[in-house]
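One protein chain omitted, others in place.
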Amino acid sequence: MAATKVVVDPITRIEGHLRIEAQAENGRISNAWASSTQFRGIEIIMQGRDPRDAWAFVQRICGVCTVVHAVASCRAVEDALGITIPPNANLIRNLVHGMQFIQDHVIHFYHLHALDWVDVVSALKADPAGTSRLARSISPWPNNSETYFKAVQDRLKKFVSGGQLGIFTNGYWGHPAYKLPPEANLMAVAHYLEALDWQRDVIRLHTIFGGKNPHPNFLVGGMACAINLEDTGTINAERLVDVQAMIRRARDFVEQVYYPDLMAIAGFYKDWAAIGGGTKNFLCVGEFPEAGVNDFGKLYFPRGVILNGDLSTVHEYDHKLVKEYITSSWYEYPGGDDVGLHPYEGETKAKYTGPPAPWEYLQGLDKYTWMKAPRYDGKPMQVGPLGRMLVAYASGHDDAQGIVNEALGRLGVGPAALFSTLGRTAARGLETVLIARRMETWFNSLIERVKSGDTKTFAGEKWEPSTWPASCEGYGYLDAPRGALGHWVQIKDGKISRYQCVVPSTWNCSPRDKQGQMGPYEAALVDNHPLVNPEQPIEILRTIHSFDPCMACGVH
Amino acid sequence: MSATPLPPQPAPPRPRGFTLGHRIPPPSGEYRWVYLWDAPLRAMHWLAAIAIVALAVTGFYIGKPYFITGGAESADPFVMGWMRFIHFASAAVLVMTAIVRGYWLLAGNKFERFAALFPVRPRDWVNMWKQAKFYMLMERHPPAYLGHNPMQQLSYTGIYLVAAVMVVTGFALYGQSNPGGLINRGFAWVPALAGGIQMVRFIHHVLTWVLIIFIPMHIYLAMRADTLERTGVISSIITGGRFVDAKEKFIDAEDA
Partner (left out) sequence: MSFAAPSWFPATESVEDELARRGVSRREFMEYCSSLCIVLGVGKSEAPRMAAAILADRRPSVIWIQLQECTGCVESVIRTSEPSIGTLVLDQISLDFSHTLMAAAGHAAESAAAAAMAAEKGKYLLVVTGSIPLADDGIYLTIGGRTAKVILEEAAEGAAAIIALGACAHWGSVQAARPNPTGAVGVSEVIKNRPVVNIAGCPPIADVVTATVAHFLTFGRLPAVDGDGRPLFAYGARIHDQCPKRANFDAGQFVEKFDDEGARKGWCLYEVGCKGPATFSPCPIFQWNSHTDWPIGAGHPCIGCTERGFWDTMTPFYGRLPDVGGFGIESKVDILGAALAIGATAGVVAHAAATSVHQMRERKRSLPVVDPTSGGPGTPKA
């Protein structure tokens, strides 16, 4: 039987514009191409700008992971100019980034990923009493009563009976790939709605320290929010109490709703622990510096590289080994399209060679995406929660080992199950639990420092361009919700002369390189991957969504 | 034009010849007092001068409030409040003087009228070069004008223009606090032309320096004319008239 050409474009419930093309044979995917179909040119736009403004520009690379580019940018500029930010500013950045992780992962789970596993229409047939029993058996969450689930179900019924299905129109309801009983579906739908209200509440932590969300404010040299317990317009006790309460509510939701739901749903989809593994090299640049960005030993999530799924060795990470290739991408390099460039030599010169729009297929073309192809020491790398958990697990990180082992135990599977679509989705939930717990540590350290009289939030010695060297360069690393992020900046005469970003989704959604090595999305789609009905590509959505794609990030 | 008779004066025992001060005393030895500037013009000049100095000082505070920092309790010193108040009040005075002076361009005497203030006649451009050479100490005789010489005409034209831009940009900035208001709507073309309100602010800021640079040069040339050329310009902007050589032929004397 000849291979069927499959196109899924747009991939919905992600950030940005992703096109998946595949070939399917006998209910399996035999070949796959991931194409990012948007380009904005932000690296070009950065040239000639004031490096202190850079964070705000690059923050707009993505409004979903709104914090991460801003912080990576500040770190890059601070690295270039030799600025060490005060410990308070570092703790505040950790809190803001931590809450970003938590909120982003919960939204991803319920609002972007859940409909791949949860059949909304089936929830209409659930027995609310059964849902209540199920919910109580896995969690002490207060909203677990039969009345509560009944009310949710009635609301859903009213919605559906109006005949306007809105965002649920043309969903793949009733597809045999849906395995949850109606009661579990109803529980998930209830939490879909609850999470909407919850995220809006806890994200206010960004507003307190950064003035708004999305796109809270940052500052090269620290944070702009001054601490003064004696003033109404600064970070004072009232603000801090609000922050503390949000941290608590975040942790409660993660521990009592997200994690139990994740485990419950995963239990019905264990077959997905053998599907969609793909690339077995993992990279984590580390995140949540607890003693300054250059103290790599004190990163809450350790940095490191895992090769070929071998958890016995964690290789040291060296940013000099990162290179970007454009063999399959719509760009050109002055030195030829087959060389790889380190970001300090990086070029962003768009050169579209695809067919004029509208087109039907990109598969078979040499160049087929706006995504560059980063490689570490020549190898494609998978980045993200799974990479983070694996590096931490393999490095002997107590918290990570604890929760990974607990989850594996609950599901009754071995560590090999992690290298899969289900593994990626599960790892995201596990690390959310760890961060939600760690937030309290950072918060308490901040309080201790303030108590001891240190309220400094900004190091201003190198603020004025007159204090800068004529030329310098810096690297800002950060492990973002979707994985390893790097910003590389070069500054000449007070202005940015080169700015390059290599982003989690650039790693994961990278196309084939000059050796034909697939990127992680592509590799996952051809790894023991089913596709029952090409007209209803729910399996493709499951695996792609398990990466939590962000195309605006990846291409920028 | 009035000319007041003066009692005869003893001639100072001065050498005659080619000196920069060759007009001391006038070669003919006869003086004539010419009335140039009417009272409204003189009044407006000094009001404008005061307003411009006030605008520049308060404007710089507005632009860079480093030099006075408020006290601990807000609303107590109201420094910026006062600065802005003085700035806007002075702006009002400046606009008022501009209106009167503008009217006087039509209603004033021949030295005050439009043609005397702007280098609009071909002869002005020829004489401007002579005047420039005089200032460069390359020429002994500056072209003789009763009113503004062409260089003055040009500099006043320039300064009128700068002041006009200041007023226009100032009002464009001012209007923003009441977006639906007359001022904002009336001056909406300004940011559109300048490329945004920040550019307007920038122009307003930079042109302040032009005004500031004008002041010393202007005063110097006035003093120079009084002491070297003995043309009595300083007193003229106070009393309205100046002494001139009775025999001298003035280029602008016969102007309509």
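When the chains are written out, they are named A and B in that same order, and each has its own residue count from 1.
In this section, a residue touches a chain if its C-beta (ideal position, glycine included) is under 8 Å from a C-beta of that chain, and two chains touch if they have at least 3 such contacts.
Predicted model only: the values in this text are computed from it and were never measured.
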From A:Thr234, A:Ser445 or A:Asn528, the answer for touching the chain not displayed is A:Thr234
Among B:Ala39, B:Leu106 or B:Leu137, contact with the omitted chain is made only by B:Leu137
Of B:Ala43, B:Ala188 or B:Ile238, the residue touching the omitted chain is B:Ala188
Touching the unshown chain, chain B contributes residues 3, 5-6, 8-21, 25-33, 63-66, 68-81, 83-84, 135, 137, 176-177, 179-180, 188, 195-199, 201-202, 205-206, 208-209, 212-213, 216-217, 220, 224, 228, 246
Listed in rising order, the chain A residues that touch the chain left out are 7-17, 19, 37-42, 44-45, 49-50, 52-53, 56-57, 60-64, 66, 107, 111-112, 115, 120-121, 124-125, 155, 157, 159-164, 166-172, 193, 196-197, 199-201, 203-204, 206-215, 217, 219, 221-228, 231-234, 242, 350, 352, 354, 356-360, 370, 455-458, 460, 463, 495, 535-537, 541, 552
